[in-house]
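In this view, the complex is presented without one of its protein chains, the others remaining in place.
First chain written, first letter: the chains are A, B, C, D and E, and each begins at residue 1.
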Amino acid sequence: MVETVIRKRIEILVDTPLIPHIIDLLKKVDMSGWSVIHVDSGGGRDGEWSDDDFTGASAKSIILVIASEEKTNNLVDLIAPILDSHRLLLTVANVAVVRGHKF
Amino acid sequence: MVETVIRKRIEILVDTPLIPHIIDLLKKVDMSGWSVIHVDSGGGRDGEWSDDDFTGASAKSIILVIASEEKTNNLVDLIAPILDSHRLLLTVANVAVVRGHKF
Amino acid sequence: MVETVIRKRIEILVDTPLIPHIIDLLKKVDMSGWSVIHVDSGGGRDGEWSDDDFTGASAKSIILVIASEEKTNNLVDLIAPILDSHRLLLTVANVAVVRGHKF
Amino acid sequence: MIIDTLTSPVILFFLLGFFAAFAKSDLSIPEAFGKAMSIYLMVAIGLKGGVEVMNAGFSIDLLNAALAGLSLSFLLPVPAFFALIYFGKLKPVDAGAVAAHYGSVSVVTFVTAKELLTNQGLEPAGYMVAVLAIMETPAIISGLLLIRFGNKGKSTEKSNNNIKKLLHEVFTNASVILLIGAFIIGMVAGKSGFEPIKPLFEVGFKGVLCLFLLDMGLVAGRRLVQSNKLSLRLVMIGICLPIFNGTFGAIIGLGIGLDAGSAIALSILGASASYIAVPAAMRLAAPEADPGIYLTMSLGVTFPFNIIIGISLYTYIVQILG
Amino acid sequence: MIIDTLTSPVILFFLLGFFAAFAKSDLSIPEAFGKAMSIYLMVAIGLKGGVEVMNAGFSIDLLNAALAGLSLSFLLPVPAFFALIYFGKLKPVDAGAVAAHYGSVSVVTFVTAKELLTNQGLEPAGYMVAVLAIMETPAIISGLLLIRFGNKGKSTEKSNNNIKKLLHEVFTNASVILLIGAFIIGMVAGKSGFEPIKPLFEVGFKGVLCLFLLDMGLVAGRRLVQSNKLSLRLVMIGICLPIFNGTFGAIIGLGIGLDAGSAIALSILGASASYIAVPAAMRLAAPEADPGIYLTMSLGVTFPFNIIIGISLYTYIVQILG
Partner (left out) sequence: MIIDTLTSPVILFFLLGFFAAFAKSDLSIPEAFGKAMSIYLMVAIGLKGGVEVMNAGFSIDLLNAALAGLSLSFLLPVPAFFALIYFGKLKPVDAGAVAAHYGSVSVVTFVTAKELLTNQGLEPAGYMVAVLAIMETPAIISGLLLIRFGNKGKSTEKSNNNIKKLLHEVFTNASVILLIGAFIIGMVAGKSGFEPIKPLFEVGFKGVLCLFLLDMGLVAGRRLVQSNKLSLRLVMIGICLPIFNGTFGAIIGLGIGLDAGSAIALSILGASASYIAVPAAMRLAAPEADPGIYLTMSLGVTFPFNIIIGISLYTYIVQILG
């Protein structure tokens, strides 16, 4: 059987226009890989929204990052202060990956 | 280091037209935040499908909810009876979040 | 309370044109259900990309599969050798599901 | 007329899509493009209908046709329901959902028929667009009542607030809003107000219809290829029901004194089955019904039948009866 | 003119969208379709503006109008900012973000006004398209400076490399690139080079504008329905600010000697508020500002006001003053 190791799966829910800003933070903690998933609609304290809005300003995305625990901790420390002001949602879970040295 | 707490990450795979119905259930168990992700295609016991279908009736989405364990249990109890009739897929995982009082 | 069991949540990040190939592998290990999620953009060792590229050749997707541990192990063994050559990213996590016999 | 039909680019593009689906080509029309074309087509026919009615003035025919359409949409699901249960062997919930599709209408079948009929000097009256809009959603109510009737005794919870939701759906469904809205705008704007926007909605119309039918062909073909829900009995119903409904529509149309073109249009509206408004509503209002059945029958069987054979057949029937 | 406005299909489609949103219809325009129409509209008006300027030749008016537009975009946010703080009770960061929207412009308001004015023989000069492009982004800088001024003492980190990013945004913003790029292409191609592509960009223009305004109506209506951020004071500002800015624009336009049509256009540019370029820039440059406030004011209040009443009002003001 192929060996797997545990890494962190980080999900950051973010307003689409803010993505470049978060990517900059990822790079600061030396994370070099990420993927962006489109969010179609949602609801929260601010009411409901949906992406059929050509302004683009209210669109949301999820930035998905697989990373080592160490880098993840650094990222969480970096992002925590702006979670509220930037309306972010950040979750971290454990995942098994093959060949963990890449992350 | 920023402190994190454990919350539940719920994923509900659902036919897109049924989303309002599921949102109603979320509200019943007092969940106030959710995000909807588009599913492009898939396969299951009913064969394969893909979303390039302008009828919209066969489109699927994932409703993603971060919530406390208690609310999650309530939701699972509420949804379990209709899982089959409504062709839903429900998974629950643990995630760490910063400032868990929001969920 | 409804009873839940633990299953595996597999995510395979894959170039969209390669999806049929991965689906074939899923079927080889007897997995009959999967969902495909569109990835909008991302970055990795090969630089950044985004899907606003009508060629389609550089688009990426995530194949999401809920499966039993046994089938998951078989899949990991099957996919591990081509992870690098096919530029895949494979993660496995635990999730709780209701009525696990389906997976 | 069948030959004319089969060499018309509109139909040929449908066949091309159908062929691509059967050949398992990787051809696909982006969802957003398909939806955009569908919106365009509805706005265009709504506008043109409104302008024509404004030009022709209101008439008693309009009222008659509207009432006939409303009744057809409400009533056609009833025989369909029993055929689906007793001959098609469907469960009540599936039978009711399918029946609702056949009471409602297909915008593209109507539009394609209008094009083909106009080529033969049989253009339907402008107000038939309003009838089309009127027939979109009442069948949803019939279908749900039939399901409740078929399931009597079982699960009657959640019925009250559902009725409110349902009426809301019937009046604010996207297709209804677009068709009726554009129809009214066409009436308000009149011929002169329509002039500046006519180029987009008239010049491009038939070309867009071709591309949309390419998409329909793909989707209908894929439904047929991938389906494992379709018994021979259901295929037979998918062909006989439109013939029955079409004949019924023709008789009503002629009975209330419509001109030939409009009677054919009413026949076609009766014969056609919904594939947008009703599936979405059914998925929400009757989630236990299997979309694999109703979408495959409506899109995979009845739509191609109507496009390729039905339109000519109903024209023929009206001409025989008329 | 208000009557003309209200029976024009363009406006009626906006109202249809508005109505659908309030009726909570499930009608929606796919995002990709909305963006495609927006790109088309910007390219089309850019091209036509460029061709017209090439035909008319450069003039001192062009330069004057460009300078006036630049100044307006920079300066209009200032009074807006103080009104939003003292009367609107907003935090500085929100006030600055909203103010930036009102300094910038709305492409669709401009285009709709151009259509309505042309119908009355008051067509603005071709170079007003360049003024439109020039006014898109400077207000972003003003807005951010105002925020910094309002927050003085607090958080001034990250300011240096932000200024570089900001200037980049101001010059390479998608709307600016499309408008200026198409304008230059129109100038290079001239009337004869434009001829072969004219059908797409001229024949379809008004129809696309109708469909886009349907989308705008939906989005604006949903903003209003879903918003819980809008105080009565903010609604008042959302109506008074465009009147103030429009009057100011009219005075400047007449002051620098523009013809009536162009002065009305400048007035409308002053009065209109951005809903694409500025929101995206603000979300990135001032993430703490609440998009629920600036989008709802710009799209939900000011845009409908300008489309339905404002355009006629500014025309009237210029005619009174002129």
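Everything below uses one rule, namely that contacts are C-beta pairs under 8 Å (C-beta built on N, C-alpha and C of every residue); 3 or more make two chains touch, one makes a residue touch a chain.
Everything quoted here is computed from the prediction, not taken from an experiment.
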item: Visible chains that the absent chain touches, using the contact criterion stated earlier; value: C, D, E
item: Residue in contact with the excluded chain [from E:L6, E:I177 or E:I309]; value: E:I177
item: Touch list for chain E against the chain that is not drawn; value: 30-33, 35-36, 39-40, 43, 47, 168-169, 171-174, 177-178, 181-182, 184-185, 188-189, 193-194, 196-201, 203-204, 280
item: Residues of chain C in contact with the chain not shown; value: 15, 17-18, 20-21, 46-59, 82, 85-87
item: Residue numbers in chain D that touch the chain omitted from display; value: 7-10, 12-13, 16, 19-20, 23-33, 36, 115, 203-208, 210-211, 214
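In the analysis below, only the chains that are shown with their structure count from here on.
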item: Contact-graph separation of chain A and chain D, given in steps at minimum; value: 2
item: Chains contacting each of chain A and chain E, listed by label; value: none
item: Homomeric contact chain D-chain E: same or different residue positions, threshold half; value: different
item: Chain centre separation in whole Å, for chain D relative to chain C (CA means); value: 39
item: Per-residue overlap in chain E, given as positions that touch at least 2 other chains; value: 28-31
item: Junction residues of chain B, two or more chains touched; value: 37-38, 93
item: Complete list of chain pairs which touch one another; value: A-B, A-C, A-E, B-C, B-D, D-E
